[in-house]
Each structure stands twice: as structure tokens, then as C-alpha cells.
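To keep things clear, I will list the structure first and then write my remarks on it.
For this view, one protein chain was removed and the others were kept in their places.
We call the chains A and B, going by the order they appear; numbering starts again at 1 in every chain.
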Amino acid sequence: MDFAGAFAWDNVVFILKGLLVTLEVALISIVLSFVIGCILAIVQYAKIPVLSHIVATWVEIIRNLPLLLLIMFTYIALPDIGIKLDPFVSTVVALTVFESAMLAEIVRGGLRSIEKGQIEAARSSGLTYVQTLWHIVLPQALRSMVPPTVSQFISLLKDTSLATAIALPELVHNMSIVKSQNVNYTLPAFLLATMLYLIVNFALSIVSRRLELRRA
Amino acid sequence: MIDFSILTKYSDFYMKGLGNVIEACLIAMAGSFVLGTIIAVFRIAPMRWLNAIGALYVEVIRNIPLLMVVYGFYLLPPVFGMSAVDGFKSGTLGLIVYTASYIAEAVRAGILAVPKGQTEAARASGLTYIQTMRYIVLPQAIRIVIPPIGNQFLNIVKNSAILGVIAGFDLMYYADKISSDTFQYFSPYLFVALLYLVLTIPISFGVKYLERKFSKAR
Partner (left out) sequence: MVKSFKRMSVLSLVAVFMVVLALAGCGNSQTPAPAAGGDKSAPKAEAPKTDAAQPAAAGGLDEIKKRGKLVVGVKYDTFLFGFKNPSSGQVEGFDVDMAKAIAKKIFGDESKLELKEVTSNTRIPMLQKGDIDAIIATMTITDERKQQVDFTDVYFKAGQALLVKKGSPIKSIADIKKGVKVLGAKGSTSVKNIAQKAPDATILEFNNYQDAFAALKAGQGDALTTDNAILYGMAKQDPNYQVVGGIFTDEPYGIAVKKGNTDLQKTINDLLKEMKQDGSYDKMYEKWIGEKPSK
């Protein structure tokens, strides 16, 4: 074990750079998947004849596939049909497709928790369907969705590690490079990466708990 | 666009991959259920230090990626002078340890849902803590926790793809191999996706069915 050597300034900075890429990918993906997840959920909720069924089927299929498969598929298989993406974009696309389906289920649950009476009251007081959704249903649903969304964000942040398989220079990838210099660097590099994940995710779960408390 | 001949030509590889996925998942399901239940009991046992161990386990494991847990089994044993673990085994062990933290939380919630009065009555009538758990609390808790545990089993199947990263001879590994042999990527990976769906869709439906059944019963 050589902690001093492994934690040389350059190595630590290199691993932190990996964390930065992890955070960047996670942030972009969570924003995109939240927006898309809301759209998918609203389409399902609104019971548009054929479209709602297609979306429901899509969500169910994606939710039941391994994320690693989606990442590999996006990076390696899509070029076969003429879509070529670099590791960064591939990861964002795969994560967004996967997590938006997961979030769609959360949002749908939030929407369904709104009492029917409120909607009927809003409609009878002259609001259109879209207005009812936008002003009455969504704001309430969003509030109840915050904690599960934060925990989904934690999962997403953890899931970015899979992109190491397609050489995205994220945290695990940079850890692997640091540890490969020397057998004695394995444990220190591993511990540092683990600690970084823990710190970031603990911070997020504390935020999530705060939000939950405020709601109650 | 979709080359079905690959499916027949490489059916051996697909079947081998599928077999290994099923094996890893069954072991991981049994293992994570047992370990998760133990951790859950730790968390609510009337001993502070056991509570602390249980809480530490759950908080740490839930906040690090599965890949790091798997790497823990894959990279670290040699560092401590132990013999190393191959891809299939470290992947399966990683799945057990990782999923156990989620199952522990589900089981704990289930146990806490059993009214306290029952536990106190059982203890008062002379049962030990372990007997109370074994005969009174756990049988009731199991029913409440079956749907969330089913969800975790579904996650095990999906997460088992991680074996492909460490050459664990699963479906992902063979998808890679078939692609390299055929110079085609779209079809081999699409078929692997279908095979995963064959495994996951029934579990997903089963969980939804149980969720409805148990929520109606209460």
C-alpha cells in the first residue's frame, strides 16, 4: 500500500477531474430526463387514444432493460443505422432515455395522487384541460415528486460509472488509470473514488430529507 | 436492418450468456434476500452497536455505484494477499452486497409496519427476541415486503449486465463477441435486449400484480 504515492497531487487532481465529468454528465442527463419524463407521464395521464398506449409500452420496455445495454447500444450499435455519437453524448442520450422512463413512473404516481374532485372543480369553474393540468395538477404533483426525484438523481449519478465501459473519462475511468501505475495504488485510488461518491451522494440525500421535512 | 440469421448462427453463444445471467441472478436473489434480512434485523435490534453497523452498511452501499462494489471484489482481494475472484463471481457477489442494502430497507419498513403491541405481547409471554422475530414479526412483514423485494429482484436482472464489464460471460459479454465476429452491431445487441425483456417483463408484471393484490387486501 502506498498512500503517499497514490495521493500525489497530480493523481488526486486527475481523479477530481473525473468526478467533474461524472457530475456534468449527471446534471445534463437529469435535467433532460426530468423534462422528457414529465412529458411522457402527462401523455400517459391524459389518455390520448393510441399515443398513450405507445408511450406506456415504450416506458415499460425501457424500464425493463439494463442501462449498460442502452449505453453500449447507443455507442456501438446506433452507428450501424447511421447515428454516430461520441462517448459523452452517447452516455447522456442513454442515461436520458433510461432515466426519463424511470422518472415518468414517478411523475405519473404524483399526478395520480391528485384528487379527482379538484380537477372536476377546476374544469367546472371554466379552466380548460391544459390550464387545469398546468395550474392545478402539476404544481401539486411536482411537490410530492421532489424526494423520489432526488433519489433518482442519486441513482443516475451512480449509473454514470457504467460509461467507463465506453471510455468516458469519468470518476471510475480516471481511478482505473491512477491505480494502473502501481499495484500499491489500487486500494488508495479505490478508497478515494468511493469517498467522493459517498460525499456527493450524502449531500444529495441530506437535501432530499430537508425537502421532505419541509413538505410535512 | 435486422439480421435474423445471427440468432440461429450464434444461438449457442446467446444460450450460454442467458444461462449465465440466470445463474448469477438466482444466486444473487437468494444471497441478497438473506443478507438484506440480516441487515434489517441489525437495524432494529435492541442493541445500539448492531443498529450502527446496519445503518452504516445501508448508507455506504446505497451511495456508491454498483460498479465500485463489484470492483471491490474484483480488484481488492489480491491487494490484501488473498486469491483473486473471477468476473462471474465478483459480479455476483457485488450484486448480492449491493442489492442487500435495498432489500434491508424494504424489510425494515415491513417489520416496523407490524404493530409494536404484538412484539411486546410476545416478549411478555416469554419468547426471546430472536423467537419473536422468527415466529411473530418476520412472517407478517414478509407479506408487506414482497412487492418491493420483487422490484429489487427485477433490478438484479437488469444490473447483472455489469458482468459484461468484467468479462463475466453474460449476455453483454457474448453480444460483444458476436458483434466482433459478424461485423454487425445493431442486430446482436437488439437480440440481447429481447432476451433481457423475456426475463424482466414477467417479473415486472408479477410485481405489479402482487402490489395490487396486497394493497387491496389492506
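Assume a contact is a pair of C-beta atoms (placed from the backbone, for glycine too) under 8 Å apart; a residue touches a chain by one contact, two chains touch by 3 or more.
Note that the coordinates shown come from a computational prediction; the quantities given were computed from them, not determined experimentally.
Visitor: So one chain is hidden, and I want to know which residue out of A:62, A:76, A:92 or A:111 touches that hidden chain in the complete assembly.
Guide: Reading the full complex, the residue touching the unseen chain is A:76.
Visitor: Looking at the full complex, which residue from A:51, A:130, A:167 or A:195 touches the chain that isn't shown here?
Guide: Looking across A:51, A:130, A:167 or A:195, the contact with the absent chain belongs to A:167.
Visitor: For the full complex, which residue in A:91, A:186 or A:201 touches the chain that was left out?
Guide: A:186
Visitor: Contacts of subunit B with the missing chain: which residues?
Guide: Counting only subunit B, the missing chain is touched by 1-5, 7-9, 11, 77-79, 81-86, 164-165, 176, 179-185, 191, 194, 197-198, 201, 205, 208, 212.
Visitor: Which subunit A residues would touch the chain omitted from the figure, given the whole complex?
Guide: Spelled out for subunit A, the touching residues are 8, 10-11, 13-14, 53, 56-57, 60-61, 72, 75-76, 79-82, 164-167, 169, 174, 176-178, 180-184, 186.
The definition used in the following text is that only the chains that are shown with their structure count from here on.
Visitor: Based only on mean CA positions, could you tell me how far subunit A sits from subunit B in angstrom?
Guide: 20
Visitor: What does subunit B use to touch subunit A in their complex?
Guide: Interface residues on the subunit B side: 1, 59-60, 62-68, 71-72, 75-76, 78-79, 154, 157-162, 164-165, 172, 175-176, 179, 184-186, 188-190, 192-193, 196-197, 200-201, 204.
Visitor: Quick check: in the complex, which residue numbers of subunit A touch subunit B?
Guide: Against subunit B, the touching part of subunit A is residues 1, 60-61, 63-69, 72-73, 76-81, 154, 158-162, 164-165, 172, 179, 183, 186-187, 190, 193-194, 197-198, 201-202, 205.
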